[in-house]
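After this line comes chain A, so read on.
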Amino acid sequence: MSDVSSASLRRPSMAKACWQLFLAESKLLIRRPMDVFNPLLFGFLVTLMFPLGLGPDPATLAKLAPGLVWIIALLSCLLATDQLFREDFDDGSLALWLLSPQPMYFLVMTRVFVHWLASGFIITLVSPILAIMLNIPMQAIPALFLSILIGSVSLIFIGAIGAALTVGLKNSSILLTLIILPLYVPVLIFGAAGVQAATMDMAAGSYLAILAAFMFLAVSLAPLAIYGGLKINLDAG
Partner candidate 1 sequence: MKSLVQFFFKLGSPNWFYKVSSYLVPVFALLSIGLMSWGLVAGLLYAPMDFKQGNSYRIIYIHVPSSFIALSCYYMMALLAAVYLIWRTKMAAIVLRSCAVIGAAMTFIALVTGAIWGKPTWGTWWVWDARVTSMLVLFFIYMGIFALSKAYEREELGSKAAAILALVGTVNIPIIYWSVDWWFALHQGATLKLTEKSAMDSAMLFPLLVMIAATYCLYVLLILLHSRAEIIRSEQRKQWVKDLVK
Partner candidate 2 sequence: MQFNSLQELWFMGGHGSYVWSAFAITATVVLGLVLQPILKRRKVFADIKQRKQFEAQQ
């Protein structure tokens, strides 16, 4: 081994780091498909519960469908973010990751974005099916799809804050829910209202615009809190 101090170095650029992280994370998810399907199965299960509780009458279901589908998507996103950093924390790669010289802001953003692809995006693809099962008027489907597509990004990023703050704790899923659900309130309000407006053939554009505003706010600010939370848990670990 030649002398350490004079060895020429390969300094990776941040873009390369993000790309490699993207590849590594997606490989991780592809090799463990069950992590992706669990939130979906949960979504279908909860969709089953509502008609059993509210009665099969299509009229009542159609009236409640926009709100119900949004609540189901919200709970599935919450469930998906519970185990987000858990595995890194347990096998020690969280320390390796956080102590790297790369600026963490974009790495954390890439990491959570990949997680969104595996959970939020897939829930968005499935939600029209859930909505049809709940007898939603057909003209609301596009608005529903778009609102959950945009809304789920902020749901996952806000959920990631909770996941980062509770990753080192033992029974953290209850605490995660307690921390994160209050922060989901604005997204749920405008998401459900948008789909509601679409069912009555009113334009849902303004609601989607507000949801997009929430999305950009979450994507830009959440990584700071996530990084802070991870550093705390690294110290506790």
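A word on the picks: all candidates are chains of the complex that A comes from, given by their letters.
Methods note: a residue touches a chain if its C-beta (ideal position, glycine included) is under 8 Å from a C-beta of that chain, and two chains touch if they have at least 3 such contacts; residues count from 1.
Just so it is clear, the structure is predicted and the values come from calculations on it, not from any experiment.
This complex places one of the candidates 1 or 2 in contact with chain A: number 1. Note for the complex: chain A touches candidate 1 at residues 161, 165-166, 168-169, 172, 175, 178-179, 181-183, 185-186, 189-190, 193, 214, 217, 221, 225, 228-229, 232, 235-236.
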